[in-house]
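Working notes, structure below.
Missing here is one protein chain; the remaining ones are kept as they sit in the complex.
For subunit A:
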Amino acid sequence: MTTTPALDVVELKKTYANGVEALKGVSLRVQPGDFFALLGPNGAGKSTLIGILSSLVNPSSGDARIFGVSIREQRSAAMRLIGLVPQELNFNMFEKPFDICVNQAGFYGIPRAEAGERAEKYLKQLQLWDKAFQPARTMSGGMKRRLMIARAMMSEPKLLILDEPTAGVDIEIRRSMWKFISAINAAGTTVILTTHYLEEAEQLCRNIAIIDKGRIIENTTMKSLLSKLDVETFVLDLERPCANLPEVPGVAFSRVDDVTLEAEMSREHDLNSMFAALTERGIAVRSMRNKANRLEELFVRLVETGSADAGKAAA
């Protein structure tokens, strides 16, 4: 038996009035229950795609189905299935968080009594209840971001789209947001996340699509994407300055400063042999770390080359 995808985007195109081709035929499928990362550099087309899915942007051609419901033919029914946390703050700053949530539920046809109960539930879960009856403009940046999530949850959507929900949020609040979103996903809600914090995508998401210049350049599982990373770069902090760059087969060293080296090596090459070679040359390593997040390294390579084969090619 085949399952209806949570999201099925078919040849979606968007050309703006100024001639900018934001989407050049995007096709994408997200399975129910997935935690899906949609990544791309600024201006790649992510927000346009999300705008179309949430009916804030009119597509030029193509279609998208939310759990089998077309956003073009059955807009109202499709919107009932989606919750959106947009990138920009878009609530009335003069309203109170409780009213913002209750009104949002009202737009989805949820009666006021039930909406009040849901508002209390989600505002409490997101630690906003003590601010529920104060104007939203008095809240901190992190609180405003969490309010957007609480508001999106008011209709208890089957598909939750989060467009950079943790932008500008400190790490503590970011982690609490991850926890909340993971719990929502574990309870059965399909989640699509766009973010510039790639460690966030790597930690949370099972599947991933990378969009660049209006085209999907990669669409696979997180595991299989990360396995494409054949070269890793490590930063080595040395005990003492070393005069000359060491020569170790299979490892390319470069100098950052007197006591810091970068070592680029194939994943096939084991770390023990590199350390043995360094020890032999009298170079003691005090500590070591990855130069960049693994996904970040792949992402940069894919976007730089602009093709799905970039991972292999770069290796």
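Things to note:
Going forward, a contact is a pair of C-beta atoms (placed from the backbone, for glycine too) under 8 Å apart; a residue touches a chain by one contact, two chains touch by 3 or more; residues count from 1.
Criterion: contacts and distances are computed from a predicted model.
Matching "Carbohydrate ABC transporter membrane protein 1 (CUT1 family)", "Acyl-CoA dehydrogenase", "Transport permease protein" or "TIGR02186 family protein" against the UniProt entry of the left-out chain gives the name "Transport permease protein". Note on the undisplayed chain: of the listed residues A:Asn103, A:Gln203, A:Thr233 or A:Ser273, the one touching it is A:Asn103. Here the missing chain is touched by one residue of A:Val30, A:Leu84 or A:Val303, and it is A:Leu84. In the complete assembly, the contact with the undisplayed chain comes from A:Pro111, out of A:Pro111, A:Gly188 or A:Pro249.
One chain is missing from the display, and on subunit A it is touched by residues 16-17, 51, 54-58, 75-77, 79-80, 82, 84, 86, 88-93, 99, 103-104, 106-112, 151.
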